[in-house]
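The structure that follows is given in the form of structure tokens.
One chain of protein is taken out of this complex; the other chains stay put.
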Amino acid sequence: MLFAAIDWGFIFDQTLTQVFGLNAAVYAIAAIGLNVHFGYAGLLNFGQVGFVAMGAYGMGLSITLWELHPLLAVLGGMVFATIFALLLGVPTLRLRADYLAIVTIAAAEIVRLMARSTALRSVTRGAEGLNEFIGPFREYNPFNPSRAYGIGLVDYRGSEFFAIVIGWGVAILAVLLVWTLMRSPWGRVVKAIREDEDAALALGKNAYWYKMQALILGGVIGGFAGMVDAIGKATVQPDFFVAPLTFFFWLVLILGGVGKVWAPIIGSMIYWGLITFVQNLGRQLVDQGIVPTSVMDPSQVDQIRFWIVGATLALLMVFRPQGIFGSKEEMALDAR
Amino acid sequence: MPDDAAPMTIDATGLGAVAHEPGVSKPDPILVVDNMRRAFGGIVAVDVDHLEIQRGVITGLIGPNGAGKTTFFNLLTGFDAPDTGHTTFNGASIDGVSPHVLARKGMVRTFQLTKSLTKLSVIDNMKLGAQRQRGENFFRALAVPMWRSQDREIEERADALLKRFKLDHMRDEYAGTLSGGQRKLLEMARALMSQPEIIMLDEPMAGVNPALTQSLLGHVKDLRDEGISVVFVEHDMDVVRDISDWVVVMAEGAIIAEGPHSTITSNQNVIDAYLGTHHDAPLDLSEEDQRIAEDEAIVAEEIDEDIDIVHEIDEQKRHHHE
Partner (left out) sequence: MRRRMMAMTLVTFVSLAVMLPGVASAEGESVTSTIRYDDPESGEELPAVGVAITVTDANGEIVAETATDDEGTFLVELPGPGEYSVLLDPDTLPEGVVLRSPDRNPAVVTVQEGQAGRTIFATTSGEGGGGGGGGGITARQVAQLTWEGLKLGLFIAMMAIGLSLIFGTTGLVNFAHGEMIGWGMLVAYLFNFYGVAGFVGFMHDLPAPLGAGINLILATMIAIAGGAALGWSLDRFIFAPLRRRGVTLISQMVVTIGLSLVLRYLFLFAFGGVPRFFRDYTAQSAVSLGLVEITPKDMFAAALSITVLVGVGLFLLLTRMGKAMRAVADNRDLAESSGIDVQRVIRFVWTIGGALAALGGVLLGLSEQVSWNIGFRTLLLVFAGVILGGLGTAFGALVGSVIVGVGIQVSTLFIPPELKNVGALVVLILVLIVRPQGILGRKERVG
């Protein structure tokens, strides 16, 4: 039997570990921000990874450069993300939606290039990234770093578990924040602007300002994704923040269902389950020689993720924009 | 209450002594326009020397397709900026004021192609119309008790209006499920939520089936009777006759006639403007190039209008199929 050599137990263990792991929490938080942007305010943000980077660098630099208290460092991450939002929003939010898309995708890549540049090396440590900020956070870790902590079938090291708890905590708080806001009159205005900006203007709502607020809110939430990631990995690496990452967040959002408040969390778990399963299976197939190296060598297995993400993103957007669990009727209203 | 089928008597409007000529002054103007000009790439779309809109009456703004009515409307409501010109509202200048500020000052508008917010419920659509909501501030929105009681009051007002416009049975449905005519009603009711002084209706009857037209006209008249000034754009002269106290006629961007409806139909300028326009001849490619250069703005506006109507019809068809 061809598949006999596959270690299914290992694959399932890996998959489950990722479903509840740090990455899933980080992606979920970033996608919650994106949900505020696209799902509720209709803002086409193609550079969410830039906000994530700003959060991570804002927090990291607050400690490495200015030696702030960790809580103030978190504030630093929020400030960085806010500045980034203003920088992108001021020129584009009065214009048609696609201008924001163009500027965000460009700006996010620029953030990465600047962070890794040798010119700013004295500040951002270039391609090496920030590695010396984690100390103050470790002091607050209630878990034993060398012990394993389990949730059900999976377990994590104490050092990582701390970040995972923070990550899912932040994700849930962010969901509750968005839920509260979107049921308030503020959320009503934001949704109205998504539906028709002119109508909102004619009803006395300052559409530009509300869009700016939504951009900042979603951006700061994205910044938290960067901070959680940095705490979990004890490093801020510029090349983590590559452009495709934004579209992984998009896929997470669309999998869960655009404009649904829990969608990013569900979407992120599905995403990480799917991707980890496929990649581990692919790796084993190649390692065992079941897929010959003339077709794909081990180094290429990781590229599969981009094909899956790209294709799924496009197909879902066309055929099931309401997400895996969304209802059809709601989309039928969308005559745009 | 005045007779349902006729405008106010001319004396009741305060316009009895006003001369029937373009740009004439009126006793109690709410809106005054001076020297307003708007050109698109060399083509003058709007060129109005002087216009006063009388308070408390229904003013019909009519003119053949491409006369610049909608552009003029956009200029008045702040959705477009004139090249030159001054506008005052209640005696204060509103030059360069954004549309959302105008709405807060008491001037609301509707759109030719209805802008119901399809993925919001009918009641949420209505509540959006209310001004000065505490919960529309980001931080106060997080503290639910700060806005809860005000929101309830707004909801009560919205329910009353929905009832008046016979939309109460659709209260919790998505606005996207309404028919074309119901959307027009919703848009008008929503505009009323802001308790405006003047309401500007862009072709309120376009795409509405005849059965609903009468009910819409009735609502427009009710607005006037509550003391709200009404301006509406219309290209169909017959609709205008039924409800307008005063008619302003535009052609090629300028005001060519003013007066009660009865004086307008016999006005030679108006007859020429309506009969003289001819715009549906097909173009071939070489003429087309020329035409784009020459008539761009005006023709484009016309087509936008036609397309809006096509959309409206499509939408209605879709609802029939569902």
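For the reader, a short list of remarks on this structure follows.
In this document, chain identifiers A and B correspond to the written order of the chains, with residue numbering beginning at 1 in each.
In this text, contacts are C-beta pairs under 8 Å (C-beta built on N, C-alpha and C of every residue); 3 or more make two chains touch, one makes a residue touch a chain.
Predicted model, so just to flag it, every value in this text is computed and none were measured.
Summary of contacts with the chain left out: across A:Ile6, A:Leu44, A:Val154 or A:Val291, the touching residue is A:Leu44. Residue in contact with the omitted chain (choice from A:Met114, A:Val165 or A:Ile324): A:Met114. Checked against the hidden chain, the listed residues A:Val19, A:Ala85, A:Val103 or A:Ile265 yield one contact partner: A:Val103. Against the chain not displayed here, chain A makes contact via residues 44, 46, 87, 90-92, 94-99, 101-103, 105-107, 109-110, 113-114, 117-119, 126-129, 131, 232-235, 237, 239-240, 242-245, 247-248, 250, 254, 294, 296-300, 302-303, 305-307, 309-315, 317-318, 321, 334, 336.
Please note the rule applied: only the chains that are shown with their structure count from here on.
Averaging C-alpha coordinates per chain places the centre of chain A 44 Å away from that of chain B.
Taken in their complex, chain B has these residues touching chain A: 77, 79, 98-101, 103-104, 108-111, 115-120, 124, 127-129, 131, 133-138, 141-142, 144, 147, 151, 174, 176-177, 190-191, 194, 315. The residues of chain A lying in touch with chain B in their complex are 177, 180-181, 184-189, 191-192, 195-196, 198-207, 213, 217, 330, 333-335.
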